[in-house]
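Worksheet: the structure to be examined is printed underneath.
Missing here: one protein chain of the complex. Every other protein chain is in place.
Showing chain A:
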Amino acid sequence: MNAPEPFLVVENVEAVYGQAILALRGVSLTLGEGGVVALLGANGAGKSTTLKAISNLIRAERGQVSQGTIRWRGRDILGRDPSALVSDGLVQVLEGRHVFPQLTVEQNLITGAYVRGLSKLRIADDLERIYAWFPRLKARRQSRAGLTSGGEQQMVAIGRALMTRPTLVLLDEPSMGLAPLIVEEIFEIVRQLNRDSGVSFLLAEQNANLALRYADHAYVLETGRVVASGAASELARRDEIKNIYLGGGSAAAAKPTRH
């Protein structure tokens, strides 16, 4: 008898941009249902490309997966329409807080519900759910998203993705450019969502120190390849990871951040 296949399986994926730049050179990883897996690595290592290969947003950036397979819930999802993936419960939160700046906070959140074609009433219910997780957003619901703080924008981006009712969230560098306190707040919410609602997370982070505290498993990428992987607690103890990544990561986290 075969053991059931893990929730998400990425096998030997190679990805190119514009038919020339090889960004991934055979990445493999798995994520069990209900897990939080971190994808670590320096800038340019291929973290975002891995997430976009899974969500198939890579096509919008003139890239493509040239080799390998990606399976989610036992089905081959390579090359599927991103919108179809979102309505099945797989959503990506883009790096760098891509809110819709001209729309209000609440309108931003509501756009996340469109893919499910809900009635106004059901949307209102779901909004309350998001506001319960992010009370700050409720206070700013009528502000234009472009005028809110960096931390609030990150919450809008995550909340908007949650409005699609995902079972798997690909979260790209949520800590980028944010003050440590806000980052903690956001990661705590991620942990809570994972525990209370069973949402699985694949979490790309340069800040390894931080990510390893919240993930149960992690992969380290370097120039498009997986160079280390293991349980988060075990990786956190490994010296080379510490030296190469945790050093940089914790230094970045300790720096005061303006926004």
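Going forward, a residue touches a chain if its C-beta (ideal position, glycine included) is under 8 Å from a C-beta of that chain, and two chains touch if they have at least 3 such contacts; residues count from 1.
Heads up, the rule we're going with is that contacts and distances are computed from a predicted model.
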Original post:
Under which of the names "Branched-chain amino acid ABC transporter permease", "NADH-quinone oxidoreductase subunit H", "Ca-activated chloride channel family protein" or "Electron transfer flavoprotein subunit beta" is the non-displayed chain listed in UniProt?
Top reply: "Branched-chain amino acid ABC transporter permease"
Original post:
From the list A:93, A:155, A:202 or A:218, which touches the chain that is not on show?
Top reply: A:93
Subject >> Of A:50, A:153 or A:229, the one touching the omitted chain in the full complex >> reply: A:153
**OP:** Touching the hidden chain in the full complex, which residues of chain A are there? Just list them.
**Re:** 55, 57, 60-62, 81-83, 85-87, 91-94, 96-103, 107-108, 110-112, 114-115, 144, 146-147, 150, 153, 157, 160-161, 163-164, 177
